[in-house]
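Input: a single structure, listed below in structure tokens.
A protein chain is absent from this complex, but the other protein chains hold their places.
Our next item is chain A:
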Amino acid sequence: MESSSGAAPEFDYLFKLLMIGDSGVGKSSLLLSFTSDAFEELSPTIGVDFKVKHLTLGGKKLKLAIWDTAGQERFRTLTSSYYRGAQGVIMVYDVTRRDTFTNLSDIWAKEIDLYSTNQDCIKMLVGNKVDKESERVVSKKEGIDFAREYGCLFIECSAKTRVNVEQCFEELVLKILDTPSLLAEGSAGNKKNIFKQKPPESTDASSSCC
């Protein structure tokens, strides 16, 4: 599917996504489940992993470059550089382990603020391992509350049963497609003139930053 001949580009948009969260919450499994419809017990990620996924959504051909980072503290200084230029960040926690959820606000949300170079980047909160319903300790409502507070998308899924895995990535991408500034970054060459898009002194600009 590479290098289709002629002028037509291989894809309309290239988006960079990043997956973060504590170690062992199932980031790599989630990614594998999404990219190759498989579930297997994976070795812990060393530092960072990377997958490419092509998909067509809303009539647009998309290429997703998804960076899967290791959750271990030792790797955190390394992974910080992968936040750069990401249009979407997926924050994953394990619904059966409360600390992975609390660490999102204690650690990971702060990391995003610190390292993300993109003001408008879309954040998504994902509660993984809902297949272990009996062991669940973090309720769906808590997840929703967190998402509301931090202004992110929210979904619960299971990498193992593949429940909501597709939706998780698709919803994030749809949201990116809805955000003009992110769209402009992802597209090749299409520039937008912001002075023509909106009056320079729009008063609501301040609200969008927080």
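Going forward, contacts are C-beta pairs under 8 Å (C-beta built on N, C-alpha and C of every residue); 3 or more make two chains touch, one makes a residue touch a chain; residues count from 1.
Criterion: contacts and distances are computed from a predicted model.
Look at the chain that isn't drawn here: its UniProt entry, checked against "Rab3 GTPase-activating protein catalytic subunit", "Ribosomal RNA-processing protein 42", "Protein MAK10 homolog" or "Proteasome subunit alpha type", names it "Rab3 GTPase-activating protein catalytic subunit". The hidden chain makes contact, of the residues A:Ser33, A:Asn103 or A:Asn164, with A:Asn103.
Against the chain not shown here, chain A presents residues 2, 22-24, 35, 41-44, 46-53, 65, 70-72, 74-75, 77-78, 80-84, 99, 102-103, 106, 115, 117, 119, 181, 184-185, 191-195, 199-203, 205-206, 208-209.
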